[in-house]
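Comments concern the structure below.
Every protein chain of the complex appears in place save one, which is left out.
Let's look at subunit A:
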Amino acid sequence: MNERQEKVKSTKKPKVTERRRFLSIMAQSIGLSALGGIVWTGYVEEAKSAPLTLRPPGALAEDDFLRTCIKCGQCAEACPYDTLIMAKPGDRKPMGTPYFIPRDIPCYMCTDIPCVPVCPTGALDEDSVSSVVDGKKVLDINKSKMGLALVDHESCIAYWGIQCDACYRACPILGEAITIEFIRNERTGKHAKLVPIVHADHCTGCGLCEHACVTEKPAIFVLPREVAMGKPGDYYVKGWSEKDQERIKQRNLQELKTKTERSEKKPQDYLNMDEELFNE
């Protein structure tokens, strides 16, 4: 390579055209954005999955609630009991959203529900906590479904046979959301146990029972409904309930599958297919 060629080469090399520059900056920005985006998305997805969070009365279903709440805290400010907390960093809840911890401060189920109408976005839905009386919409806190109280039979001392009805007495809709039932005390043989039973269709999840429970760690506690409740599916119908029987009529019988691989065979074959049983 002679001198001249070398010179041409060296002046050529560092020259980056405007177009080139633009493209490489663009590529860099897109790359960095993608990187940041992945980390950030992961964080947001993570923040979403805080399943044991109890929301204020009238809150939309968790997914909709999370996207609709603007995190303004007006509900928390309206609550006269300071029930609602705005999630802070370190609370391990989606940041800035309102929630409550019944053992600390339960929801006192105000009849005028001050926390709901102030919500500017509708994340707290007034209609879901209203009923119609004489053609007029009136607020009805008993319709709220913040969660569902569950009793741990092992640690509830009433199930031990010791008399306690603290949770029952604390419930604002006692007799409906929570009842006391007699069961036979097998241990003594001659006493009854009076135990608390929660009824899902009336329990609002306010947590007054959890707050009142006498045991060290509450034997009755509120969980979000999606967490607390099971689901039997469509197959099972209450034969004793006329309303439930209606469901059979709605069902599309064509789509109903009752045959399985095994049931297609004759009963003898079916019973003699023991290899398959062992092979599993």
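By definition in this document, a contact is a pair of C-beta atoms (placed from the backbone, for glycine too) under 8 Å apart; a residue touches a chain by one contact, two chains touch by 3 or more; residues count from 1.
Definition applied: contacts and distances are computed from a predicted model.
For the omitted chain of this complex, the UniProt record lists the protein as "Quinol dehydrogenase", which is one of "Branched-chain amino acid ABC transporter permease", "FAD-binding protein", "Quinol dehydrogenase" or "PadR family transcriptional regulator". Of the listed residues A:Gln74, A:Ser128 or A:Asn142, the one in contact with the hidden chain in the full complex is A:Gln74. Residues touching the missing chain, restricted to subunit A, are 25, 29, 32-33, 36-37, 40-41, 43-45, 47-48, 63-64, 66-68, 70-74, 76-77, 85-86, 88-91, 94-96, 118-122 (touch as defined at the top).
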